[in-house]
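Left out: one protein chain. Kept in place: all the others.
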Amino acid sequence: MDLDSLFSCFASTSCVITQTTSGFIIGMLLFLVAVGLTLIFGILKVVNFSHGVFYMIGAYLALTVYQTTGSFPLALLAGGFGAALVGLAIERAFMSRIYGANPLMQILVCYALILIFDDLARLIWGGDFRSMGMPDVFQVPPVFIFGGVAPPYYIFVIAVAAAIAIVLALVIARTRFGKIVRAAAHNPAMVSALGINTVAIYALVFAAGCLLAGLAGALAAPVRTVSPGMGFSILIESFIVTVIGGMGSIAGALVGALLIGMLRTFGALGFPLFNEGLMYIFMVMVLVIRPSGLFGKEAA
Amino acid sequence: MRALSFSRALALAAIVLGLLFALLSTTANHALMDFVIRLASLAIFATSLNLLAGYGGMVSFGHGMFYGFGAYFFALTMQRAGVSIPVAIVASILGSALLAAIVGVICVRLKEIYFSFVTLAFQMLIHATILAAMPLTGGDQGLRGGVPRPPFLGLNLSNQKQLCMFSAFLLIVCLFAMHHVVSSPFGATLRMTRDNADRAAYLGIAVDRVRLKAFIIAAVFASIGGLLQALFVSGAYPDFAYWTVSGEGIFVIMLGGTTTFLGPLLGSVLMLLLNDFVSRFTEYHGLALGSVILVVALGLRKGVGDFVVDWLSARSEADASERTKTTEAAS
Partner (left out) sequence: MTDNDSRIGRRAALVLGGGAAAMLAAPWVARAQARTIKIGMPTILSGRVATLGISSRNAVMMEMEKVNAAGGLAGRPVEMIFRDSKAQPQEAARVVRELVNTDGCEIIIDGEASSGSFAVQEVARDLKMLTIHTCSETSSLSADPKLRIPNAFRCVRQGVHDSVAGAAYAAKIAKEKGLKKWATCSPDYAYGRDTTAEFVGYLKQFAPDVEIVSESWPKLAQPDYTETLTKLLQANPQAVYSCIWGGDLTAFIDQGNLYGVFSKTPFFAVNMADYTVLTAVKNLPQGIHSGNRYIKTFPMTPQNAAWGDAYREKFKEYPTNWSWQNAAAVAFLAAAAKKANSTDTAKMSEALMGLTIDSPFGMNGKITMRAEDQTIVDYAIGWGTTIPKEPYMPNVTPGDWKQIVELETAWKKSKGYI
């Protein structure tokens, strides 16, 4: 434990600002993955343990497109939509067969998908870790805000994720599609009785979740190691986020992701050797006090 | 599901054990002996998970914590206390029962997926603790220096064949004991809490207490599986307490079947064969294993054991209706 450095940090504006922006960097990427996980659970009632796969696919596709075309925007699009397409195929081929099935069966299928896609990535891109490289635009010194430091690329990432959060909230709250989605989450039988195609809704929601995970992977590719199995650690974290925030709640995913981000950055100062443990203790506490999560609907 | 009566199960267990001993005493095949030891470890663990998940409806994502705990507790007792193996086994059983009681009190109050999450979180905590408790556990390098195996009752477990016999004995004993649990009145109560907790509570059953009891019983057996693994590799490693062990357990019971008592045993056999066979031929075992899982999960839509049982009963029903038809036709 090193509580001194934690308290001395709270005494300095620059430190608080730096650590808070770092919390946002970690949290917002996590949010992109976790929100897909939570959407899929809220509507399809499937805990998609294979969600990390789409994060990995997004990263690899972005890397390949960036290194062949040199265009970063194109790489982002490829990562997001590529993952969405693969997601759509997987939903049709496998996921759609396990809706409403024994949860053990769902876990098993997801586990199989992780095994298969990690090996496929190894077959296609090789087992080596890869680095995509930072686009030239962002190869600039970090900016200083009130003495706190933030790299421009991370500011860009936070902005993209924040924009997505807003768009998502608007779509769910204001559009007809959002209404149908909310209704389908509540009572799928009624929705389909009204002549709305729930099969298409489910497929779309699943693909949208994968798109967000793929985009997160593409955004992470310039700074994180791209390798088979990279989806795993992000899966565990986003899983914790959704449990803390409440399965099915978008606001919960955002708050949970930011909480974990802050816990990580400030925890690194105060508890350098038990940072990870803090996360699990927090998760146990939330589950015990409020099993459905901070923003979850009271579970049955 | 049909349950055997106590005396018939006992007789069956004795016969199987006798046959196993007869078979094993004639063999000099090291691979077979290793296989039996590993099978005993995995099958005891998987069956205990099925006791919890299949019979109790408590799908634990953290059952591996007791497997790892059993391995560490046993190996540490042997290394530090210098007691005999049976004493260390009893100590591990008591230790894991205590741990399970503490963890269980918190976990069993949660339902469904939330139970799964909180057990997973505890598993990660135990794993993180093993890593952090360096001076005791050796941290990420595991418990080194070998597990001493002093002879007891004329048994020398350093000898592979005797360890193999001992594992077979433990396997049969544990299976018999767990079978006794599920076919007892307690087993019936447990199934009732699984199927309809509200109705059980209405009938005056203390649901959480039943669930806690089952949680502790399952943990004890899981720890026995773990200590066999510690005997096999003569050490204990943090991997034994990682979530992947729980994941493998879930895979095994799904592969074998959750509605038959011996499903997890069948699943363990299939899993080990699959692992050993596939890893001899390819580094892409994930691809191979994943494809097999998909076929089983989406093709059969149930465990192999369940599939066989259903198929057999469907056939005997078909036979029965066939017979009725013939008799009808005859009359």
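Labels A and B are assigned to the chains in the order they are written; within every chain, residues are numbered from 1.
Quick note on the criterion: contacts are C-beta pairs under 8 Å (C-beta built on N, C-alpha and C of every residue); 3 or more make two chains touch, one makes a residue touch a chain.
Keep in mind that this is a model prediction, so the values were computed, not measured.
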| item | value |
| --- | --- |
| Option touching the unshown chain, where A:A34, A:A83, A:L269 or A:L287 are the choices | A:L269 |
| Listed residues B:G18, B:G145 or B:G299, member touching the removed chain | B:G145 |
| Hidden partner chain, touching residue among B:F166, B:F240 or B:F261 | B:F240 |
| Where the unshown chain meets chain B, residue by residue | 30-31, 34, 38, 131, 139-142, 144-146, 158, 229, 232-235, 237-240, 276, 279-280, 283-286 |
| Residues in chain A touching the chain absent from view | 5, 9, 15, 18-19, 22, 25-26, 29, 119, 122, 127-134, 138-139, 141-142, 149, 151, 153-154, 220, 222-225, 227-230, 233-234, 264-265, 267-269, 272-273, 275-276 |
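The rule is simple: only the chains that are shown with their structure count from here on.
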| item | value |
| --- | --- |
| Chain centre separation (chain A, chain B; CA means) in Å | 34 |
| Of chain B, residues touching chain A in the complex | 53, 59, 106, 109-114, 116-118, 121-122, 124-125, 128-129, 132, 247, 250-251, 253-254, 258, 284, 286-287, 289-291, 293-294, 297-298, 301 |
| In the complex, chain A residues that touch chain B | 47, 94, 97-98, 101, 103-105, 107-109, 111-116, 118-120, 122-123, 240, 243, 247, 273-274, 276-277, 280-281, 283-284, 287-288, 291-292, 299-300 |
